[in-house]
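For this depiction, one protein chain was excluded, whereas all remaining protein chains were kept in their positions.
Order as written gives the chain letters A, B and C; numbering starts at 1 within each chain.
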Amino acid sequence: MRKIEGRSLGQIAWMRLKRDKVAIVGFVVIVLLILMAILAPLIVKAIGHPPNEFNQDLIDTQGGTLAPLGRFGGMSWDHPFGVEPVNGRDLMSRVIYGSRISLLIAFFATLLSVTIGTVMGIVSGFFGGWVDALISRLMDVFLAFPLLVFAIALAGVIPDDAFGLQGDSLRIVLLIFIIGFFNWPYIGRIVRGQTISLREREFVDAARSLGARRPYILFTELLPNLVAPILVYSTLLIPTNILFEAALSFLGVGVRAPTATWGGMLSDAVTFYTMPHFMLWPGLAIFITVLAFNLFGDGLRDALDPRSR
Amino acid sequence: MSSTFTTSGSDKKGCTTTMSIKRLRTVAALSAVVALALSACGGGGGNDNGTAAGGAKNEFNAGLAAVVNPSDKKGGTIKMGHSDTWDSLDPGETYYGYAWNFARLYGRSLLMFKPAPGKAANEVVPDLAEGLGVPTDGGKTWTYKIRKGVKFDDGTEVKAKDVKYAVLRSTDKETFPNGPAYFEAFLNLPAGYKGPYKSKGVNTDSAISTPDDYTIVFHLKNGFGGFDYLAQLPQTMPVPEAKDTGARYRNTIVSSGPYKFANLQPDKSFELVRNDKWDQATDPNRKALPDKYQVSLKVNADDIDNRVISGDLDIDVSGTGVQPASLSKVLTDPALKAQADNASLARLWYTSINPTVPPFNNIECRKAIQYGMNKASYQTAYGGPFSGGDLATTLMPPLVPGYEKFDLYPAGPDSKGDQAKAKEALTACGQPNGFTTNMAYRSDRPREKATAEAFQQALKPIGINLTLKGYPSGDYFSQYAGNPPFVVANKIGLATNGWGADWNDGFGFLSQIVDSRVIRPTGGSSNTSVRIPDVDKMLDAAIAETDTAKREKLWAPIDKRVMEEAVIYPGVYAKSLLLRPKNLSNVFISEAFNMYDYLSLGVK
Amino acid sequence: MTEPNSFLEVRDLRTHFPTDDGLVKSVDGLSFSLDRGKTLGIVGESGSGKSVTSLSIMGLHKGGSARISGEVLLDGQDLVSSSAEEVRLLRGKRMAMIFQDPLSAMHPYYTVGHQIIEAYRVHNKVTKAVAKKHAIEMLDRVGIPQPDKRVDAYPHQFSGGMRQRAMIAMALSCDPDLLIADEPTTALDVTVQAQILDLIRDLQREFNSAVIIITHDLGVVAELADDIQVMYAGRAIEYGTAEDIFDRPQHPYTWGLLGSMPRIDRERTERLIPIKGTPPSLINVPSGCAFNPRCNYASLNEGASETERPELLDIGAGHKVACHLSPGQRQKIWETDIKPKL
Partner (left out) sequence: MPDTVITYIIRRLVAAIGLLVIVSAVTFSIFYLVPRWAGATPETLATRYVGRAATEDTVKLTAERLGLYDPIAVQYWNWAKGVVVGAEYDYGAGVERCPAPCLGYSFITKQPVWPELLDRIPVTLSLAAGASVLWLALGVAIGVLSALRRGSIFDRAAMTVALAGVSLPIFFTGLISLAFFSYQLGWTVPGGTFVKITDNPIKWAQALTLPWITLAFLFSAQYARLTRAGMLETMNEDFIRTARAKGLPERTVVVQHGLRGALTPIVTIFGLDVGLLLGGAVLTEKTFSLPGLGKYAVDGIVANDLPKILGVTLVAAVFIVLANLIVDLLYAVVDPRVRAK
């Protein structure tokens, strides 16, 4: 009975989602962005300007302004987005490469938060009692932390070589950990609430009275019912994490130079506010990516939970 | 010198702070004979203060050699902005050029640099003292007579003991960690002396004696001819012991100059208002034209530029030049450009090539860097020809007496490096296909970041792959790029660096970056790459040379010898593009500070 | 248009909701009438359109999207063609409603008293104090002990039965002529259920109002209703007096309902007979008889059930049924197949 209903709910959701054109647009943009990130080396090869390549012949070094030569930040067929001031790096390939860092960190940080949050939420909600009390207090502690301040502090004190890693890989792992680790209580609360309400339902009682062991109940009965909220929350957490990563990079504790990141590019652009093209492209890239995830996430939520429409 | 605050590449005045105590002892031993030579450069050459009617025309670089808008009109308020916090207002601890420049408004050191445009500013003239120091005992004792009638802002007269106390307290480096460390190195202080706070009641007459209220005598361990340079440091500005509050004195300074503090809010703003106890008759150097100085701290740097352009603010007090965004504005607008001065600094931005890190133990591999690097992109990374500086091929900047132009590693007609020669060098080094190494830079300095990126790009075509390592500037020398074991362990082949002397002098400029004896195994030295026994000997010989003209000729060979070893890659001789205050009079650039002279300004 | 001869006349009421998935015909051609002092029970499974019917009468159909046609004549005034404001002024005053779950139906942030006062004052220009006195009276009338104290309590401080009593007090505060009770006892304990039903019956007598009881539980209407209308897929499929429905049910669906009804007089061991299958989607109502796919006897009428929709026809003395089976077939099946099992 339950299973039939579950499947049809999924089908209904899928039908609704298919009809939601805006969400589909969001989804397509996400797919394109992911493809862009994966294929970045190929795309950039086709463009012909690696992200870290200097093109100082396109910079006004003679006049001393260090601004890109030509109009609109040196936009041309060769450099469709223009070039950076000072070193003349191609903005388009930097923006494309920036998507890799952004998406990679956002995805894995989300995965980390969702994993921790789900496990903690289920454990807390299902066992109740002191376990619940302990985990709930832990969540309170996490939520009481001034998150961003803390993240900057932590990202700032870790040296450049640590835990057997260095360079970009260290920074990426570090950022995934910081972003992911601090975000779990949010999903933890949702899962906990869902678990508690599901636990109260008959079907779990029924399974329990039939002598099913606890882990079995946990995974066969609870998890399928948690899939929808977790899916929705994850989709909506990704854009939050993209913004988080961008913020950390903007504040100078993200992935190190010369690796291109959107937040880092914006941070570089601050000192060149008279050349708006420089801040426009990375800003737009963040905007479009986050918007796409939000659109898709909203659509997914509406499809899975029609009440919220 | 490193600073945790600065982001725009502004540097501490000195950078000689690194002078290790041990090194300074050696120097002192040698410098007795130099005494006359150094003071010689303080004599003569003084044209008048440039207040002749008319003054310089309002055009680009007008303030470099002449006074713009000369006037004796009194009154008005000068508004200054600073994008950061003041390093320290305490004369015992301050160590930035702009702060030394500014400190003269509220404090009177024994001597001072002459407030005059152009070269004349390098002359040391008496201030609180009646005359220059009188050396005896082979430069081991220096006697200064203090002017009578100079008063603190509370009305008490400045006595010799106040100067003595000021100098002694500045030697407590635990309380005043960031100040210059010359006095404790040169003065014959009792063993284990830790300053007047910790060593209370200790008799310090062996170091400074005050035979009467208006005489102060410095007793050095060894003779030092250049002591007058030390006597112009803000550390000799008198501090009344009764009103000293140690580390907190920076908030409660008792003025001895024409202005005193008002409305001081640490890290935010302060004002200088007239000190009515100051007497013009005791002061030949100051005109004290404006009624008031207003200084706002922690103002957005771009905002400062815009407000200086609009006239809402008079001066960016840090004197480090305009922000990148304003650069294009100023240089492309003829009216604005006419309102700017492009000052040269006695400072070199360079990159250390560490021979302790293979394969840089082979000189050919170091040469590959010298040839392979694109010098033009170094300049661009530092801000271009106006805001960054001129292409450098030597260690000593042209402003330093004794500078000689040479270029051992020509970078090609367009200064983009000589790839053919670089490859030749690589082959000679036994690394024809290149190699991989690391490059350190201060991550909170955009210009150093750009420099490191420029190296990475320029060296890639010849097969040298750089991994960039950003370190916080606060720990850059003590823990990272200036820490020899760290450099070796982490294979820091290249490290961005910079150097400017406390005053324009070959010794002050070179010794800290080329003398191998200043390298400390525990870190903290700016010299990370130069270990040439020849050079150490040549330095000692130069300091021992008594004849100024001859001595100045000895610096260039040292410079050349270091360049032959290819352990330093010179980038640019620093310059800064300064916005000339619109509404002020008596505006000129002091070559002693390489920025506008804050003592002479008036309001139009 | 014929003159209304009853207090409430519903004629060919249709309430349709356009949705992304298609047109939902929640109520599709419903007609009935009700006099003062009488009680009509509307019975059906969830989704049969019975709740929408009551909401349509009250003018509470959700949002602006519902399409309503037909006539709802309350004391001669057509509510369907009246303006929203006109209907609003009737709501609470001339017609009132009791909902299924009194906990969610009462605002959690306001006291019970406040909610009754609000209902009273919107239609009666009286001071708060007067309204409060009235509220206490009403609470007293529905059997809430210490009404002068309980009037200041919040809904969550009441027990389920008390809440429903308070709800009734609220509905009756303006002395309405028509009271619609939508599943008034479903959320309550069995013992409380009986009390509430007794209360509704008593109050109906006292106020002489017309009452519509909407429920899926035939047991409830058995207690209260004079007439019963059985609904399926938005239409009435059988209509008659309580005796008609309980003693002479004509429609296979009604039989099914009766078979699935737990009865106090029946042995506990006897199994209930559930109706097989699920109610149809109101978007794709089967073209013939809507009950056809679930009907055990559809094969008896040579496929008419699949193609033709049966009309609701009077089979005597106001007992109406919509079924393709002949009266003889129905009689036979009832007597032999169904009745013995009940």
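What we mean here is this: contacts are C-beta pairs under 8 Å (C-beta built on N, C-alpha and C of every residue); 3 or more make two chains touch, one makes a residue touch a chain.
The shown structure was predicted, so the numbers you read here are calculated from the model rather than taken from an experiment.
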item: Touched by the hidden chain, restricted to displayed chains; value: A, B, C
item: Residue among B:154, B:174 or B:333 touching the omitted chain; value: B:174
item: Residue among B:302, B:316 or B:453 touching the omitted chain; value: B:302
item: Touching residue (missing chain; options C:10, C:24, C:43 or C:119); value: C:119
item: Of B:118, B:138 or B:246, the residue in touch with the unshown chain; value: B:246
item: Where the unshown chain meets subunit A, residue by residue; value: 140-141, 143-150, 152-154, 156-159, 162, 239, 243, 246-247, 250-251, 263, 266, 269-270, 273-274, 276, 279-280, 283, 286-287, 290-291, 294-295, 298, 307-309
item: Interface with the undisplayed chain - residues on subunit B; value: 1-2, 4-5, 17-19, 21, 85, 95, 169, 172-181, 194-195, 197, 244-251, 265-268, 296, 298-300, 302-303, 306, 444, 472, 474-475, 477-479, 522-524
item: Touch list for subunit C against the chain that is not drawn; value: 55, 58, 60, 63, 88-93, 96-97, 99, 101, 104-109, 115, 118-119, 122-123, 154, 156-157, 170-171
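Heads up, the rule we're going with is that only the chains that are shown with their structure count from here on.
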item: Reference subunit C; chain at largest CA-centroid distance; value: B
item: By mean Cα position, the chain sitting nearest the middle; value: A
item: Intercentroid distance (Cα basis), subunit C paired with subunit B, Å; value: 92
item: Whole-Å gap separating subunit A and subunit C, where each centre is the average of the chain's CA atoms; value: 51
item: Residue ranges of subunit B in contact with subunit A within the complex; value: 302, 323-329, 331-332, 374, 376-377, 379-381, 383-387, 443-444, 446, 449-450, 452-454, 456-458, 467-472, 490
item: Touching residues on subunit A, where the partner in the complex is subunit B; value: 52-54, 56, 59-61, 63-67, 85-87, 156, 160-161, 167, 252, 256-258, 268, 271-275
